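Presented below is the structure to which this report refers.
Of the protein chains in this complex, all but one are displayed in their positions.
After this line comes chain A, so read on.
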Amino acid sequence: MKSTFYIIVGLFFGVVLYKSEAASWFRIYEMFQFDSFHMYGIIGSTITLGTLGIQWIKRKEVKAVDGSPIVIASKDKGIARYLIGGTLFGLGWALAGACPGPMFVLAGAGSGYILVVIASAILGTFFYGILRNKLPH
């Protein structure tokens, strides 16, 4: 029952990512060329509504469906890991044209080589886990 709920939420998210073309390599290129408002409109309107939604949760102390308080874990302080990690992520995002959500959208859409991207993203995560203690955070 619960699994069905999450599959449906994911399915909805996957359809939106595909139909908005946020899962298209071309749209990511266009975004980094600043040639269109499209991607900025998607991310900007999501954040605007998301900010309002989270403020509503915090001010009204809205509870989750199971009655537990909604806690949004804050990230650890720091600069290096966010800046370096973020830059590496950005390099890959622009090259492969897909971040971790759209990757799976494209796998479902049957785009040939995306499985190579997913496999190497898993490998990249594995290498981070191995090297973690040696990296500046």
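What we mean here is this: a residue touches a chain if its C-beta (ideal position, glycine included) is under 8 Å from a C-beta of that chain, and two chains touch if they have at least 3 such contacts; residues count from 1.
Simple rule for what comes next: contacts and distances are computed from a predicted model.
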item	value
From "YeeE/YedE family protein", "Peptide/nickel transport system ATP-binding protein", "Ferredoxin" or "Ribose import permease protein RbsC", the hidden chain's UniProt protein name	"YeeE/YedE family protein"
Missing-partner contacts on chain A, residue numbers	2-3, 5-33, 35-51, 53-54, 57, 62, 64-66, 68, 70, 72-79, 81-101, 103-114, 116-130, 132, 135
